[in-house]
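Okay, handing you the structure first.
One chain of protein is taken out of this complex; the other chains stay put.
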Amino acid sequence: MIRERYLNLIILAGLVIVPAYALMVDEPFTITLATKVVILALAGVGLNLALGQGGLVSFGHAAYFGIGGYTMGILASHAQNYTPLMTSPFLIEGTNSMPVIWLVAVVVSALLALLIGALSLRTSGVYFIMVTLAFGQMLYYFAISWPAYGGEDGLSIYVRNQFPGVNTLVPIQFYGLCFAILLIVLFLVDRLNKSPFGLALDGAHQNEERALTVGINVYRLRLVAFVISGAITGLAGALFADLNRFVSPVMFDWHTSGQIMIFIILGGVARLFGPIVGAALYILLEHFLGGLSEYWFIYLGAILLFVVLFAKGGIVGGLSKKEMSHGG
Amino acid sequence: MSVILLIEQILNGLQFGVMLFLMAAGLTLIFGVMGLINLAHGSLYMVGAFVAAAVAAWSGSFLLALAASLVAAAMFGALIELTVIRRLYARDHLDQVLATFALILIFSEATRWVFGSFPLFLDTPAWLSGTVILPFGIQYSAYRLAIIIVGLVVALGLFLLITRTRVGMRIRAGDSDREMIAALGVDISVLYTLVFALGAALAGLSGALVGAIQSVEVGMGEPVLILAFVVIVIGGIGSIKGALLGAILVGLTDTLGRTLLPVLLSTVMDASAATAVGSALASMLIYILMAGVLLFKPTGLFGTA
Partner (left out) sequence: MADSILDVVDVHKSFGALKASDGISLTLKPGEIHALIGPNGAGKSTLIKQIAGGLQPDEGAVKFLGQDITGKTTAQRAQLGLGRTFQISALAMGFTVLENVVLGAIGQSGSVFRFFSPAMKDRALLDRARNALERVGLSDRETTITSELSHGQRRQLEVAVALTLAPKAFLMDEPMAGLGAEGSRELTGFLRTLKSEAPILLVEHDMDAVFALADRISVLVYGKIIATGSVDDIRNNAEVKTAYLGEEDAA
């Protein structure tokens, strides 16, 4: 057993060394895989805030992942076609600037999370799971049947969006951007977990009655957590769309929600770095098992089943002792 | 739109609703009795459809295919209850969701492995393939009408089972009462396996019946599963009555929305835009219905706690 923070350092080191090595031996595909890990981990970090820290089992985080992706797709497609997004009441043009796209993606997914959260948090337990799943699916069907942005076929963006001073088409540079964002978000989420807000969120998860009777408005607390969670996952969606230069309704699909959840459970629920380990493991499994067998989902299902039934705590939980949750 | 077409759409909505009820009834029963959320319920629906298609192709008998789908789904249900599900009763909902999601992955891929990726087809039997003439001269598919009747008969049967029989009494008993029953020496785990198998059989039957209208393919259970969740949220968890009402509401809303919205919208915009906006809106309609119920009754129409 090692301390969680040393394990975290090892994980971070891996995220630096693997792409650096791939760069040296000229394996751009490995860098792309690493980029995918980092982006999916970011989506998981978002969900983990609601699910791990807050105990809010959202089965609809694909909604934010997808809306983030479509934010990028829509803004960039208007920029690439030189058509304005809308002309009245005021002119909004598309853009291929990453910072602008990220900002819009965060705001749009936060607003969506506010709307869905405000309704879903009226319920709890199993209702909450089903309601979030249903709202996620609503967006999936909407994306399929709305023809303006490709409908079922999705939307291709031919050139990767731009970031000042970075050549985003070079895999390692785009990786660096994504990794930097992940680090910033990890730092912020870590601060958040230790703040009065994070303590209250965790406290309300452990004992809602207690939080209420010390005067905490649990509904509002959870709604704020849910919005932040959705915004982070939405940002990940925008990055994911940029990585693939393609968005489609699949990003909204409930399997995507399930996948993001799997990252968390494989890595370790409520562990800051859990989603990174989970996403890395997932991508590795996909890569190697997917290469071995067309039916690799059977193996993924079996592994997931094993972890849930017998290895609660995931990999981070298995390798490190729980440290004081809010200490230090 | 003519009245006759409208009535036909209402019947279609009813047929859809009845199918959803067969799914939702099992889900809500399993949740009500064991406190378990079972995502793999859609897989049992798929199992029912595949077994029916395979048996029908082999024997040529539709009724035999239906019977086989019931038995196979019940057996699969009992099998996963005994091996996996019963380990989950005492777990939290997150574990239940993840474990049953894992079962979906396994079931779907295993089915793809056995049957391939191409859809199978299940033909409606000759004796139900035509149309029947209903009062007021309405022509309607005999098969769909049969589905409605089967669904309503099953609903009635469930009500009788739960209100009139000893097993039903145990199903209705609350958790604490059930502990009492267990203390009296009744084997509760057998009851749990039975309830799970019953729910699975209903899902399998539903899959087989729908299989003759749509194609039988991997993943066919998932959209239905999520709609069944919407039904349960609207009706209230644990309530069979709520499941029936919710299912019919959802079935009608969805079917009529898809037909009527584009027509209604075409009065205010041009036809192609009306079709596009109408179909996009129609696909969201039942979720908006769900949101409305949540605003006024967060525990569903017949839900309690």
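Just a few scattered comments:
For reference, chains read A and B in written order, and residue numbers begin at 1 within each chain.
One rule holds in what follows: contacts are C-beta pairs under 8 Å (C-beta built on N, C-alpha and C of every residue); 3 or more make two chains touch, one makes a residue touch a chain.
Predicted model only: the values in this text are computed from it and were never measured.
Just so you know, the chain we are not showing touches A across the whole complex.
Remark: the omitted chain is touched by one listed residue; of A:12, A:199 or A:311 this is A:199. The missing chain, though absent from the display, is touched by one residue of A:107, A:212 or A:284; that residue is A:212. Although one chain is hidden here, its contacts on chain A can still be listed: residues 191-192, 194-200, 202-203, 206-207, 209-218, 221, 224, 324-328.
By our rule, only the chains that are shown with their structure count from here on.
A straight line joining the Cα centres of chain A and chain B is 31 Å long. Those residues of chain B whose C-beta lies close enough to touch chain A in the complex are 31, 37, 84, 87, 93-95, 97-99, 101-106, 108-110, 112-113, 222-223, 226, 229-230, 232-233, 237, 276, 279-280, 282-284, 287, 290-291, 294-295, 298-300.
On the side of chain A, the complex with chain B involves touching residues 51, 57, 59, 119-120, 122-123, 125-127, 129-131, 133-135, 137-138, 141-142, 144-148, 254, 258, 261-262, 265, 269, 295-298, 300-302, 304-305, 308-309, 312.
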